[in-house]
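Only one protein chain is missing from this complex, and each of the others stays in its spot.
Naming follows writing order (A and B), and every chain is counted from residue 1.
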Amino acid sequence: MESIEVTTKSRTEAVDITEEVQAAVSRSQVSQGIVLVSSLHTTAGMTVNEHADPDVMDDLMGALDRLAPRRGSYAHSEGNSDAHIKATLVGLSVSLPVESGRASLGTWQGIFFCEFDGPRRRRVLVQVVPAGS
Amino acid sequence: MESIEVTTKSRTEAVDITEEVQAAVSRSQVSQGIVLVSSLHTTAGMTVNEHADPDVMDDLMGALDRLAPRRGSYAHSEGNSDAHIKATLVGLSVSLPVESGRASLGTWQGIFFCEFDGPRRRRVLVQVVPAGS
Partner (left out) sequence: MESIEVTTKSRTEAVDITEEVQAAVSRSQVSQGIVLVSSLHTTAGMTVNEHADPDVMDDLMGALDRLAPRRGSYAHSEGNSDAHIKATLVGLSVSLPVESGRASLGTWQGIFFCEFDGPRRRRVLVQVVPAGS
């Protein structure tokens, strides 16, 4: 298993980690299987979405701000309940098929680490399992 | 690995692909393991929900329309930011346990491809990995 470090620079931010994940899949030497990319945090998420036009992820992060507003009547005292809510709405991990030693992505798909309570240093695990003979 | 083609007929639509997934799991000859069903698109999603009463998926698609309205102050110029947002809220894939050569589903569970920017011809990958001896 490998791990990827992500250093975020603002409170909310989508970081494209597609290249880092593909490199880890390649090093695993698994040709056919599944790769799991999993965040170790409770105020961040992982998703796959368009990586051609950065406006798409900006629109997504803006929509999440409206669905889970930062200011609200929350019980948790740390002031980051919105980030915890977004983490569950987005999900903490993505799984992708592996074929010919590469994570299978569509033309427009990229893998994003979604920071919801930065800036912070974050860690994501990459695990690859084989499909068998 | 197999792929399933889904041809959607309207802008938003939930398509039950449970049978196609079960057939692919059966052909994989994996008895115990995990099956991953993954969309190759950024304006569609995959989910598991009730397939007995179609009203359930209609209510879900309607709720997503309210959470990510088609018209809004979005930056992305293609007019389908709502579809990208729904794709991440729903998720691009589902993973299910495989037992006795079948994806394990509860009585009411079906596997749905969720179109958010159709009509289009779409493709979904089905990868099965074994649990070992």
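Throughout what follows, a residue touches a chain if its C-beta (ideal position, glycine included) is under 8 Å from a C-beta of that chain, and two chains touch if they have at least 3 such contacts.
The structure presented is a predicted model; accordingly, all values stated were derived computationally and were not measured.
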### Message
Considering the whole complex, not just the chains shown, which residues of chain B touch the missing one?
### Response
32-34, 47-50, 53, 55-56, 58-60, 62-63, 67, 89-91, 94-99, 104-106, 108-109, 129-132
### Summary
Note that chain A touches the chain not displayed via residues 1, 30, 34, 36, 38-42, 67-68, 72, 74-78, 81, 84-85, 87-89, 91-93, 95, 123, 125, 127-130
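Definition applied: only the chains that are shown with their structure count from here on.
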### Query
In whole angstrom, what separates the CA-based centres of chain A and chain B?
19
